[in-house]
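Read the structure below first, then the notes.
Of the protein chains in this complex, all but one are displayed in their positions.
For chain A:
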Amino acid sequence: MEIIYVYTRKRSEFGRPCSFSDRPAKVSVDIPPDPSMASGFVLRNPVDSYVQHASDMSEHEVNTERVEVESRGVNHVEGGWPKDINPQEVEQTIRFRKKAEKDENYINTITHLGTLMEHCVKQNNAINIYEEYFGEEEMAEVEDEPPSAKTINVISKLTSFFDILLSKRDPNVTKRTATHLSWHPDTCKKLAVAYSSLEFQQNIKDMSFDSYIWDLENPNKPELVLKPSSPLVSLEYNPKDSHILVGGCYNGQMAYWDTRKGGLPVEVSTVEVSHRDPVYGAIWLQSKTGTECFSASTDGQVLWWDIRKLSEPTETLVLDITRQGLLENALGAVTLEFEPTMPTKFMVGTEQGIVIACNRKAKTPPEKITSTYSGHHGPVYALARNPFYPKIFLTVGDWTARIWSEETKESSIMWTKYHLSYLTDGCWSTVRPAVFFTTRSDGTLDVWDFLFKQNDPSLSLKVCDEPLSSLRLQDSGCVVGCGSKLGTITLLEISSGLCTLQRNEKTLANAMFERETKREKILEARHREMRLKERARSEGQGTEVEEMPVESPHEVLDRARREFFKVIEAELQRRAQAETQEHGSASAFQLKDRAGEEAAAQGEESQLPKDKEEEEEEEEKDAA
């Protein structure tokens, strides 16, 4: 059925003004419901309906294509010379020049320009218009800005798919941990990073062994690829000669590279005399030749090498704190620390949580180990001396970072609170004596300013989602590089408030360290006193103590069993007595109640003797 409404108007009436009139409603169309169609419908019960009061969101993605840039140079040849003159020919150029000088225009121009120029030159000489007038005042400004750090560069080994197809570079699909970072000693624009997989026995077959030297200007492609025979765990630039690097390998060998000679190691130590475990610490030594270094590993040895002759170590030391030099008792070393200002002493952080301070120049091997500091529950992952106060050093391990003084051997003088995640690495700031950095296994970098706040880090930054494995501060103190478990290196620039030396900071830091050291010394002295007193007391009670027989575990078990059964029997007896008395006198009810109460309170042994006494009283009463 079509519903139409027809509207007609005469043509001559077009354009006439409208005159509206009112009329009552009129039904134009009426469609009655058709019951026969109702069977085609199904009643919907229940009806699901939803209401939501939320703004409509839609997801959009924008991603800029990453472009690989390469620097190229163009060599200009001298140009501009007119066609007939060859710039290489000196005579021709001289002739041309002489001709130009004879030009009248030239003379006029130069005289005019000359006066103009002289004016400016004299101006420059008269007064320095860009002088710093209020130089001293600027220093007095207090940095009120909150500490912050900015990521300046992220170096990751994710090569784009495009590159894998075209350039046939090492794809590095398997991600390896960046275990160690070392900044170039002079320019600080280059970073050497050691990559290896530290998971126990997780060596995937086609995992590459390479480690890279990155140039900060070019984060896409490494400047140099180092190809050792086994992945590198630690890598250090020689502070004296910036072309030489020494690396400790996963299989215990030591290798050294010369960047001028390419990516293959110049020499590798022989396997028989090297370490048996990954070389976790490798540091260059101060020596006249600049070729000496030493290394430490979890097999418990510290070996000294001269890189000119890597076929055997020059010296060895076994980290046995019982001072017997036995390899079985040795503790595995995880970090190594060496301060160039104290060339004979060095410190080793071990897997067992103990820090050993050693003296290289001791006469006998047992004497080489001077002292030990224990206090960490897990391996000491980082060990660093304060660059301003060498007696104070920082250790990072398990869930805390601790500050120690060389004099107090019992415990650390200051420590951070226990965090929720492991601390993996730490280092002092090179410019401020009370500032240090730590990295955690939840990917956070903490900057602690111990003069300002000791409970929390002054700045805590989430760098990435995976654990951070290594940390290294650039010598200037403003840029810090951290390496993560998946091989990404992030470079952060710290806000100037955290890397400029404040007034009096050195003296304040010194005062703080002295105060804490003194406190620890007092505590130590007190402990010692208490221990002496106890020892004296225990010697007085020595005879009594000896009389008590030493029980073996078996005997203890028998005794416990006997006592248990005694208790059970006593209880059973009591119950039996209660039952017999039930059939007895009228006070049976009371007794039953009492017995019931006693049974209820039976669980406690201490009640039993009391109950026994009560029963005895009852019996006496009954008897009476």
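Just so it is clear, contacts are C-beta pairs under 8 Å (C-beta built on N, C-alpha and C of every residue); 3 or more make two chains touch, one makes a residue touch a chain; residues count from 1.
Note that in this section contacts and distances are computed from a predicted model.
Visitor: If you had to name the missing chain as UniProt does, which of "pantothenate kinase", "DLRB2 protein", "Cytochrome c oxidase subunit 3" or "Potassium voltage-gated channel interacting protein 2" would it be?
Guide: Answer from the UniProt record of the missing subunit chain: "DLRB2 protein".
Visitor: Which of A:Ser12, A:Ser36, A:Thr64 or A:Asn105 touches the chain that is not shown?
Guide: A:Asn105
Visitor: With the missing chain put back, one of A:Asn125, A:Thr344 or A:Thr580 would touch it. Which one?
Guide: The one listed residue touching the chain not shown is A:Asn125.
Visitor: Consider the whole complex, including the chain that is not shown, and state which of A:Leu113, A:Ala525 or A:Ile568 touches that chain.
Guide: Of the listed residues, the one touching the omitted chain is A:Leu113.
Visitor: Can you list, in ascending order, the chain A residues touching the missing chain?
Guide: 76, 78-82, 96-97, 100-101, 105-107, 109-118, 120-122, 124-125, 128, 130-131
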